[in-house]
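Note that this complex is displayed minus one protein chain, with the remaining chains in position.
Chain nomenclature is as follows: A and B, assigned in order of appearance, with residue numbering initiated at 1 for each chain independently.
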Amino acid sequence: MGMLSRTIQRLALGLGILSGFGTVVMMLLIVADVAGRTFFNVSLPGSSELAELLLVAMIFLGLAAAQQRREHFNIELATQYLPPLVKQVVALAGWVISLAVVGLLAWLSSKQAWTAFLRDEASYGIIAFPIWPARMLIAFGLALLAVQILLDIAGTLRPRPAAGDLAPQTSRHE
Amino acid sequence: AEKIVYASYMSEVYTVSKTDLWMMGEIEKRSNGEIKFEKYFSGSLLKAPDLYPGLQSGAADIVLGTPAAYNRADFRLSNVVLPYISSKADAVGKALTELYAGNAAFRKEYESRNAHVLYIVPWAENTFWSSKPLAKADDFKGLKVRSVQAVADSVKKLGGTPVTMAWPEALDALGRGVVDVVSSSPFDSSVLGGIHESAKVGSDGGDMGIFSFAATSMNQQRWNKLSPAHRKIITEVAADAPARFIADLDGELNKAVDKLCAHKGDLTISLFSEAERAKVHKIAAEPVHAEWVKWAAETNKIDTAAVLKDYIALVRKHEATSTWQSGFQRYAARNCGKR
């Protein structure tokens, strides 16, 4: 368990770092497209589809890392004045609900990704840019997020939890 | 009461949305409020490519969509509305309604995907909005043309480069020179959407004619669940919808022509001459039709040539009695602006 859990945590963090790099690639892609159009009257075919795919990769590959670092926005309001045990229970309930939501989305997205792969689903334009890779990334990212939440829940249930292990941080902004 | 969820990718201002709104209002009225609609416009429930797949799984009960454009591989026969067949919207509309009723293969494309078609309406004829001259077959050469479906195939045959782009981006792209021409856009909605303001030339591209249609369909299971009385009401109202749409389209085309005539900017409307039209047809019409026949038959054993023949025969039959004037013909008759 410990080994597997550590591997998954590292994988999530690694993908989180990778996710940031998408920005630079998108930037270069669009700058090249603008430059090509302005100076050489050529535009990069498929560049906008590729940028979309990169955006999807950025968002979904980084979700689990954001969860691991507690970067998803939340409100710390009522819970901060609760007694520690109650606080822990409430937090646990919250994470179980989150797990249910993310798990459901991950499961359904996986089914859709598989269908898309079988159908060789592509965008409707001249360049039939494949859509299934984006759908697979989404399914994978959501599944990883679900696993991460599960690991966090397991972490709180362990006998010697650091107090407020899962207590949300104050909300982050912009 | 029956609650029916309606989804469309269009906003409420479009002619076809108005027809759908009329239909829903009429059904609510005639059923004494027993049927109620929940309406999602502008892709707020399902985006354009998801409309027909969503209908199939019951995410919406009624959708207005263009499956020929957005789910091209699944709706191959629906791409039978090919360029250079007709500009007469009323004739094409009637032909499509009869094709759906009479051609089992065409109907099956919808039925096999859980869609009970309520009615089909044609878009107005295709237009070309260009920053470069576009009055002869040769003018297409080297132009980057925003286009989809068979329009793009025709552009390729004529020596242009088709470019894919969503409509809102296309408006912007023409102004900034990302593309030279914006096409695959019906006469009425292009002018009402203001694309002529970004163009130097508006062209009929050699009278390419009507290139696509929209189908309003209902989920088959949802349809089966309705009482016979409710089904009867919907069928009756839906039967009147195409004629209403054509009447509305007539008004919209006139409005668009008014707008073109009143336009103060530097815009030339180019209508291809008889000779150039023939040239364009020779290059693009038959080869594109032949390609469609082959492509549409790729994944099934349907005699697609027969479907095309069937469709064209129906169009010709209704053209014989049609007095429909295309947008460009109306514009020419008004004798306004630069030509």
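Everything that follows uses one rule, which is that contacts are C-beta pairs under 8 Å (C-beta built on N, C-alpha and C of every residue); 3 or more make two chains touch, one makes a residue touch a chain.
In the analysis below, contacts and distances are computed from a predicted model.
This figure omits one chain of the complex; the name its UniProt record holds, of "Phosphonate C-P lyase system protein PhnH", "Tryptophan synthase alpha chain", "TRAP transporter large permease protein" or "Sulfur carrier protein ThiS", is "TRAP transporter large permease protein". When the missing chain is restored to the complex, the residue among A:4, A:93 or A:154 that touches it is A:93.
When the whole complex is considered, the residue among A:105, A:122 or A:150 that touches the unshown chain is A:105. With the whole complex as reference, residues 3, 5, 38, 40, 42, 44-47, 50, 53-54, 57-60, 169, 172, 175-176, 194 of chain B touch the missing chain. Taking the whole complex into account, chain A touches the unshown chain at residues 16-17, 19-24, 26-31, 33-34, 48-49, 51-56, 58-60, 62-63, 65-66, 69, 71-79, 90-91, 93-95, 97-98, 100-102, 104-105, 108-109, 111-112, 131, 134-135, 138, 142, 167-168, 171-174.
Everything that follows uses one rule, which is that only the chains that are shown with their structure count from here on.
Centre-to-centre separation between chain A and chain B, using Cα means, comes to 39 Å.
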